[in-house]
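One protein chain is absent from this view; the other protein chains keep their places.
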Amino acid sequence: MNTSSETARSTISLPDGVEIPTGALEVRSYWQNVFQRLRRDPVTVTCLVIVLLIILMAIFAPYLAPADPYKASMLKRLAAIGTAGYPLGADELGRDMLSRLIYGGRISLLMGIIPVFVALFVGGTMGVIAGFVGGRTNMLIMRLMDVFYAFPSIMLAIAISGALGAGIGNGLLALTLVFIPPITRIAESVTTQVRSFDFVEAARASGAGSWTIIRVHVLSNVLGPVFIYATSLVSVGIIIASGLSFLGLGVSPPAADWGLMLSTLRQSIYVNPMVCALPGVMIFITSLCFNLMSDGLRSAMDVRL
Amino acid sequence: MTDQQTSTGRDQASDGDRPLIDVHNLTKHFPVKRGIFQHGGLVVKAVDDISFSLKKGETLGIVGESGCGKSTTARLLMHLIELDSGEILLDGQAVGGKEGLAVNELRRQVQMVFQDSYSSLNPRLPIQDTIAFGPTVHGVSQQEARQRALSLLESVGLQPDQFGRRYPHELSGGQRQRINVARALALQPRVIILDEAVSALDKSVEAQVLNLLVDLKTEFDLTYIFISHDLNVVQYMSDRVLVMYLGKVVELGTVAEIYDNPRHPYTQALLQSRPSMNPEIRIDEPPITGDPPNPINPPPGCRFHTRCPFAEDVCATKEPPLYTKSGVDVADHAVACHIEEASSGHSKAQPRSGDA
Partner (left out) sequence: MFRYIIQRIIYSIPIALGVTVIVFSLVYLGPGDPLDAVLPDDATAADVQEIKELYGFDKPLPVQYAIWLGRAVTGDLGTSIGTGQPVTDGLKRAVVNTLILAFFASIFGFTIASVLGIVAGYHHGRWADKVVSTLAITGVSVPNYWLAIVLIIIFSVELNWLPSLGMGPGESAAWTLDWAHMRHMILPMIGVSIISMGIIARSMRAAVAEILNQEFVQTLRSKGLMERQVLRHVVKNAAPTVMAVTGLQIGNLMGGSILIETIFAWPGTGFLLNEAIFRRDLPVLQGTILVLAMFFVTVNLIVDVMQTSVDPRIRRD
């Protein structure tokens, strides 16, 4: 029996004898595939749009806000929604809610996104190294992470923040430290799994050194799952960051920040409940959209690996 | 089939009689993990003191049940696992050590094709990059590596312009194995180890890939080590066969010797348990019963004696070495059974009367 070769240029013959015209098959890279699938998912697209709008709103706040977010007016304290000049009402010091809400996203978004990305970089590196090298290094790194993991995340964030003192910088640091262990864990877990696949051994058998193998073969396979996990952390970050501000540990008054606004408005829920709930709505929507996007990304990337 | 093939002049011309690969006393024990505190001292004796050699241009088949150490041997040969003791010689030159061949160079000359066609390919890389990877590691330019990859694709029967940029998940098992073979060839090795390379394929595809391997062997002047648990396939592909049991070599000889005249009880049982194409021939009782013993605690003496129909007291105490006719050269039909050696103390032992 001769070796059969897929010779015909216009068709490909599959083992069971089926002939497929080659025009029907396009080669697409993995990421192009993912992108296609994402495009067709209405939920993810909607959330992406919303998140982009919120981000744009935060960036262009000075141009969008109708009034000065810091301008107080004793007469207009806790004005109801729809009062003239105060479309979304006013807070307990008479400042325009709409403007404050627009400005409020800035810090919340920053505090949610930056720590996750820094943690992704630091934790990802540590996790890949731990997973790839194994042995003592792995034990050392993972045990260290376990110690931090022994604290519930919110508590750790509050503890570090509380110890460091109030302020955005401290809040960012606290959140980054909180996010590094889980990302390290997931990176290590995925790397260990990838390392056991034959193609890594085949790469070693080709004579490649560790760094080359990591760069060419491991990273591209590890990045996906770790990135998905990281995106799901953004929403947690926003919630915890706002929580820190709520406790007085993040931003200080009179800054406009959703978490802080919730806190200062808390006293006034008996007077004007709707206005008091507004900042939380923003936090909720942002967090929800990031979560849905993360889910969508996970489904889109869930190919055969 | 025992004729020497004349070397057609790739790399250095090797000494006519010198084996291309020579393995002495290869041993690998894996410690069994017992938790944080102790090793427990228990080891899995995966490969225990095995020796064999391989001539240029031949195909050595290695057969045995799961867990007998075949795959471990393959990985030891490529230094993917560290040896505990023993020596590997490539074309007369020892591997490792200060004077010896660098492991990197070993890996250029000896390559491997794995069993799982899917997990052996990086799902994120297009096929031609996977094949070109090996050469680039050894200093070949990107351009030339890609050229080589494309021409190899053609050699294994896949159209380069159609398959070059594809991804593994878009291909069938047979196609993927061809690519694995192409990848192995990319480094222009002299020896290719095929570790259960066709075991996972459908029969018809398996046949195609086997024939491809035979063609490639001539085209690229290769030497094969063919590992499989499928006795028929090994018979088809091999010039010589090595039978392993529980980390030890139990029989070694040419295909004809092993298949027509098996002398070790284990080999005999293995061959008897093959279903026959002839419906008249039925097996009433399985020729071999029970499970292979635990490699952590192999039986004393001959490892097979617990399942051997001919076992006697001497088998439980003294471990039989690989006896050969001449007693020295491992290239003869060698059998690790006391029956073979007149002075071993086994009741059935008698000097062999000049058989092959």
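We call the chains A and B, going by the order they appear; numbering starts again at 1 in every chain.
Everything that follows uses one rule, which is that contacts are C-beta pairs under 8 Å (C-beta built on N, C-alpha and C of every residue); 3 or more make two chains touch, one makes a residue touch a chain.
The structure presented is a predicted model; accordingly, all values stated were derived computationally and were not measured.
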For this session: For the chain that's not shown, point to the residue among A:V51, A:A65 or A:L262 touching it.
Result: A:L262
Exercise. Going by the touch rule given at the top, which residues of chain A touch the chain that is not shown?
Worked result: 143-144, 146-148, 150-156, 158-160, 162-165, 235, 239, 242-243, 246-249, 262, 266, 269-270, 273, 276-277, 279-281, 283-284, 287-288, 290-292, 295
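We adopt the following convention: only the chains that are shown with their structure count from here on.
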Exercise. Taking each chain's centre as its mean C-alpha position, how far apart are chain A and chain B in Å?
Worked result: 49
Exercise. Any idea which chain A residues touch chain B in the complex?
Worked result: 1-7, 9, 12, 14-15, 22, 25, 27, 29-30, 197-199, 201-209, 212, 216-217, 220-221, 303-305
Problem set entry | Residue ranges of chain B touching chain A (in the complex, touch as defined) | 78, 80, 104, 107-108, 111-112, 114-116, 119-126, 130, 133-134, 137-138, 157-159, 162-163, 165-167, 169-170, 172, 174, 180, 183, 186-187, 202, 204-205, 207-208, 211-212, 215
